[in-house]
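Input: one structure, supplied below.
For this depiction, one protein chain was excluded, whereas all remaining protein chains were kept in their positions.
Let's look at chain A:
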Amino acid sequence: MTALPDKTDKKLGLVIDLDTCVGCHGCVTACKGWNTQHYGAPLSDTDPYGADPGGTFLNRVFSYEAQAEGRPAQTIHMPRSCLHCDDAPCVTVCPTGASYKRAEDGIVLVNEDRCIGCGLCAWACPYGARELDREAGIMKKCTLCVDRIYNENLPEEDRVPACVRTCPAGARHFGDLGDPDSDVSKLVAKRGGYDLMPDLGTKPVNKYLPPRPKDTLDTAPLTAVADEPKGFLGWLDKALEKL
């Protein structure tokens, strides 16, 4: 059913630390690996060794540069996957009932046995989080690794999303954002975690932690040490000029 649940018991989601992420794309690879072998149709690669390769990913890392007036530029790596929005527009537009949001934990999923691959849900998502698989003709999106987090066949420490488990920088956190006392909620409160494009009313569950403020140097890095040298430097300057 593509009606959204009035409320969900839990709000499982990710908290991504933009201060810590080093942009290694480890989460991208772990995500692709896990989700190609498990939930639903595999994530295809088209023409992988040819001239025009392409493929489906559920998580991609973008890098941005931010620069304020008179300050050095700074690089921010931003992984983006489905934010499991509370008011998910991708769900309500779906004509078949393939897209749905689970009432128990808030995970947004696609039932591949109903999807017609119309692509309307991808149009409705502001974040580019849904990709139509070109081989399967079915809509793919982050499953929040629903087949890991409840999977009792896995050792306990592996019952988190593949991207979280693999992140070498510890930049990805998983938990219940509906519970104010959870570790992730406390982290969001402490670090000022924010929503992407909140004005579109999607109420994302996933949060991003902003980069921590950087120190400012007293001197700009590339000013000349001395424009008009005095003392020993002055003497050296003159002596060298005479040569």
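The rule is simple: a contact is a pair of C-beta atoms (placed from the backbone, for glycine too) under 8 Å apart; a residue touches a chain by one contact, two chains touch by 3 or more; residues count from 1.
Here is the rule we use: contacts and distances are computed from a predicted model.
J.: Among "NitT/TauT family transport system ATP-binding protein", "Amino acid ABC transporter permease", "acetyl-CoA carboxytransferase" or "DMSO reductase", go ahead and choose the protein name stored in UniProt for the chain not displayed.
T.: "DMSO reductase"
J.: Check the options A:24, A:169 or A:200 and report the residue that touches the missing chain.
T.: Once the missing chain is taken into account, the touching residue is A:200.
J.: Of the residues A:5, A:42 or A:117, which one touches the chain left out of the display?
T.: That would be A:117, which touches the missing chain.
J.: Touch as defined at the start, partner being the missing chain; which of A:30, A:61, A:83 or A:205 qualifies?
T.: Within the whole complex, the residue contacting the unshown chain is A:61.
J.: Considering the complete complex, identify which of A:6, A:52, A:215 or A:228 is in touch with the unshown chain.
T.: A:52
J.: Which residues does chain A use to touch the chain missing from this display?
T.: Touch with the absent chain occurs at residues 1-3, 18, 23, 28, 52-57, 60-69, 71, 73-76, 78, 80, 89, 92-98, 113-120, 122-128, 130-134, 136-139, 194-197, 200-201, 208, 210-211.
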